[in-house]
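Pasting a structure below so you can have a look.
As you look at this complex, bear in mind that one protein chain is not there, while each of the others sits in place.
To keep things simple, chains are lettered A, B and C as they appear, and every chain counts its residues starting from 1.
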Amino acid sequence: MAKKLNIGLVGCGFMGRAHSNAYRRVNNFFDLEYAPVLKAACARDEENLKAFADQWGYESIETDWRRLIERDDIDAIDICTPNNLHKEIAIAAAEAGKMILCEKPLSMNAAEGEEMCQAVEKAGVANTVWYNYRRVPAVTLAKQLIDEGRLGRIFHYRAVFLQDWTIADDVPQGGESNWRLDAAAAGSGVTGDLLAHCIDTALWLNGSIKDVTAMTEIFIKERMHALSGKVEPVNIDDACAFLARFDNGSLATFESTRYARGHKALYTFEINGEHASIQWDLHDLHRLNYFDHGDDSIIRGWRSIHVTDSDMPYMDKWWVPGLQIGYEHTFVHHVADFLDNLAKGQSTSPTFRDALETQYVCDAVLKSAETRQWETVPNA
Amino acid sequence: MAKKLNIGLVGCGFMGRAHSNAYRRVNNFFDLEYAPVLKAACARDEENLKAFADQWGYESIETDWRRLIERDDIDAIDICTPNNLHKEIAIAAAEAGKMILCEKPLSMNAAEGEEMCQAVEKAGVANTVWYNYRRVPAVTLAKQLIDEGRLGRIFHYRAVFLQDWTIADDVPQGGESNWRLDAAAAGSGVTGDLLAHCIDTALWLNGSIKDVTAMTEIFIKERMHALSGKVEPVNIDDACAFLARFDNGSLATFESTRYARGHKALYTFEINGEHASIQWDLHDLHRLNYFDHGDDSIIRGWRSIHVTDSDMPYMDKWWVPGLQIGYEHTFVHHVADFLDNLAKGQSTSPTFRDALETQYVCDAVLKSAETRQWETVPNA
Amino acid sequence: MAKKLNIGLVGCGFMGRAHSNAYRRVNNFFDLEYAPVLKAACARDEENLKAFADQWGYESIETDWRRLIERDDIDAIDICTPNNLHKEIAIAAAEAGKMILCEKPLSMNAAEGEEMCQAVEKAGVANTVWYNYRRVPAVTLAKQLIDEGRLGRIFHYRAVFLQDWTIADDVPQGGESNWRLDAAAAGSGVTGDLLAHCIDTALWLNGSIKDVTAMTEIFIKERMHALSGKVEPVNIDDACAFLARFDNGSLATFESTRYARGHKALYTFEINGEHASIQWDLHDLHRLNYFDHGDDSIIRGWRSIHVTDSDMPYMDKWWVPGLQIGYEHTFVHHVADFLDNLAKGQSTSPTFRDALETQYVCDAVLKSAETRQWETVPNA
Partner (left out) sequence: MAKKLNIGLVGCGFMGRAHSNAYRRVNNFFDLEYAPVLKAACARDEENLKAFADQWGYESIETDWRRLIERDDIDAIDICTPNNLHKEIAIAAAEAGKMILCEKPLSMNAAEGEEMCQAVEKAGVANTVWYNYRRVPAVTLAKQLIDEGRLGRIFHYRAVFLQDWTIADDVPQGGESNWRLDAAAAGSGVTGDLLAHCIDTALWLNGSIKDVTAMTEIFIKERMHALSGKVEPVNIDDACAFLARFDNGSLATFESTRYARGHKALYTFEINGEHASIQWDLHDLHRLNYFDHGDDSIIRGWRSIHVTDSDMPYMDKWWVPGLQIGYEHTFVHHVADFLDNLAKGQSTSPTFRDALETQYVCDAVLKSAETRQWETVPNA
């Protein structure tokens, strides 16, 4: 019989759904010592909260996250709020001795993140940040291929995260649906929301970033604010691109925007090594493209690996070769790893400390966009 | 509060998992009057059965499907057994007044299917067959585009279902894992297992098939039988291809094999109409390719539609544009439609009667492979 | 200094251009003992002929092919006329001791082709048929991979040639532009025009075809005839599909149509072998897709080989890796091989005799479409 892990979830939006689904499904597919229990959901709007709790089977609700943290029957706090609340909740939870699973990005900036790291490390509580794309099987496979040395010396890294949903100027900023467009709630625009994903993957696959030069742009300068009801200046970055050098000597380009017509959530990365190269694309997340220079020259080409066989990362838990999984499974994998590591007394990457490194890169990027200089990334 | 629908599942293999997952998830994502309850799971091997019931949260178990059918607390029987048991279970369930959700193919042959149809129709019980690929959003979209008349007169239909898992001659036939290779349990090989999917979709999208000419082949003539422990002749078709004419005057080619190296579960179809054409591919099931001759000539080309926006069939229930779903969601959609239709007093296609038409085509195909003649498909 | 080979070209349409271009370019790119000379062009319409001869630099013209054949200064006759003239011209040319390069298909039917073979063989003149797709570098590479045994035992072959240019019912039949729609000039429709290509490649790559079952269709039953000016019945096949068995035990499907909306000249083939599979597509003719089951399982996938490196067939003659060639180069390759073989005293495949085998398959296909029976292909 699995040991129970009582979850208290804060924030019932898109991410609240994704995490709840992961908790509910993980034990159907993974054999684990622990089983999460949906103990309590927490949000300010009680009506929405009740509907959410009903739909997902939460045993109870709280409208104040401080009350949630005080409860003895909660083992772990899952933070799905807008970014501006991460720090306060996380530090309180750590002080209350709760494990913490925090949505990305870790924090509004590196200074906040530093405080959060100190809190969880002082409290000695398990902590992890939901950079879910590490656990797309094709991305995990990329990590494996790199770790096996199949690429050799790395020359280039390039990543983009392209969307097009804010092109219309009648999209409001702020409020429940669009807090990601409100600097006060989100901290930054595409940098913290989208590039943070690209950076997290890059640090994981290719090591630390040394320095960056960046540019940002706000294409639509004013939008109706959903909270004030007034047209207000837009303060988040609509687009951001930067050049970078990694510690391993490789060069990189990164770019993100919400103004790339035709792309919904096109996160792609490519890594060029001495012996082999890798490409991945979130729009076909079940495939990995791989070029191996070691192939006989007459049959050498980019391979499209359909990452569905049972010897692929995580895929022995799902269906049969050829049958693809989707977006939400990455969260199931994250929970499965978290529970497995818990049983083994291990941390689950990315920890707060791991995720802090991404914040340092984001800070350097945003600073460079202002100074128009190369900026060095501090060590996390 | 949703009304409960008590499910009794027979067969705890691959399909038992897929259906159980669908029942467990459907109410998290769809707003429905009914909620399925995993009341009882049934299989012969008690040890496996218990593990299965534990993993999926079934309230009880039965090792004899007749006992399951007798239980008053069961509303619907879900048949996930090998094909040779479909008829007997379905008829008994119908006579006991149970709703029936039966895995595809409906039956070993059309004669059996005819009896099953008569049983459910006489009993007046809700019935459906799990041809799940109809409910891939991209396939449902194809149906919608055709029904809107966007393709115009149809000239051609072509479909293949290609796999490669039986190429090695040390794959045994029969037993729990490989009953699909045993004619006694499966009825036929790729015709009933794979082409049945292609035919079901084709009948749905393009109407009835008039006649066919076919060929089949057994590439590996003998395999160890898992039950007898002896090398025995293989009696199922390893490969089958046929030509067909539809009632609407269009021509078709169909092919299926388990000897197409490089393809895991490559079900593809293409439809060529007067004005537009459509292509779909199970290996990238979240995309639909569409060619519209009405486009301006200088910007005319095949479009790759990433079927993830909320105006796409079923997709308002899942995530956000760009984030793909996978194989298992097709079963969730089927359950959702079944429950919704139940509330409305409507039948859920494909019904047994709908699925019988596929059996008639399969029978004609297998007969033609023997007679080497064109065979007419009887009306279902 | 290269030896001159004086060419007399009959027929100044599309193929006349393609061949003329090949003759003019071959010595710029290939080092050969022979150099073709554009000695004379021949066609009935003198005005068009003069313009054509001017544009391509022919030294002289003839309006009667019999006069051309009589000329002592002509070494080789190139036949680019509609199909119904192939036999008469070829036999006369052979009797006059001329080499012959004949457009495909060889003849209206196998009986004619048999006569033509006997004529060239009796005369002992060099002869070849322009099945140009054999000499797409990617297709030649496919042949090489098969000959090296990389695919192992072959299970499946499938080919289609899809076009959409005759969907409109106001396309006339007959005349200079549309003789391919006129049975009297073309012999058959897609079977001789398009499937003949597919069959030629298939025989080359996979050996002889044993028997076939086929269906054909005429979607638009009547069209204006360009010669008579009257609406007349259409007698060519608009579409043709057939099943086949090869002598090596593999199964095949073939299909061709001019009613596949969205496809201009989509000739594709796929071969599934025990160890590896191959795909090719005329719309991206510079690529070959290859799946090798021998790859490590975690990096196994379909490879897209960009056939532009200098170790690829013919590609050392052209540009540098990554820079693609196109359709017309296949004719240059054919001429280069012809001239090279001439110097070595070797025949250039496909010879008339090789091409006759395709005629036998076409005849069997067309007969089967009438008899609705499997038809055996006679030995060529």
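Rule of thumb we're sticking to: a contact is a pair of C-beta atoms (placed from the backbone, for glycine too) under 8 Å apart; a residue touches a chain by one contact, two chains touch by 3 or more.
The shown structure was predicted, so the numbers you read here are calculated from the model rather than taken from an experiment.
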Option touching the unshown chain, where C:61, C:325 or C:366 are the choices: C:325
Per the touch definition above, residue among C:6, C:27 or C:60 touching the missing chain: C:27
Contacting the left-out chain in the complete assembly, out of A:145, A:239, A:288 or A:364: A:239
Using the document's contact rule, name the residues of chain B that touch the chain not shown here. 141, 144-145, 150, 287-288, 290, 292, 295, 297-306, 309, 311-312
Residues on chain C that touch the omitted chain in the whole complex? 14, 18, 20-21, 24-25, 27-28, 55-56, 163, 165, 263-266, 282-287, 306, 308-309, 318-329
Quickly run down the residues of chain A that touch the omitted chain. 155-156, 158, 160, 162, 164, 167, 213-215, 217, 219, 239, 241-243, 245, 249, 251, 253, 255, 257, 259-263, 272-277, 291, 293, 302, 372-374
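Here, only the chains that are shown with their structure count from here on.
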Superimpose the Cα trace of chain A on the Cα trace of chain C, which carries the same sequence, then give the rotation angle to the nearest 5°. 180
Centroid spacing, where centroids are CA-atom means, of chain A and chain B in whole angstrom: 36
Chain B to chain C: how many Å between their CA centres? 42
Would you mind listing the residues of chain A that make contact with two or more other chains? 287, 306, 309
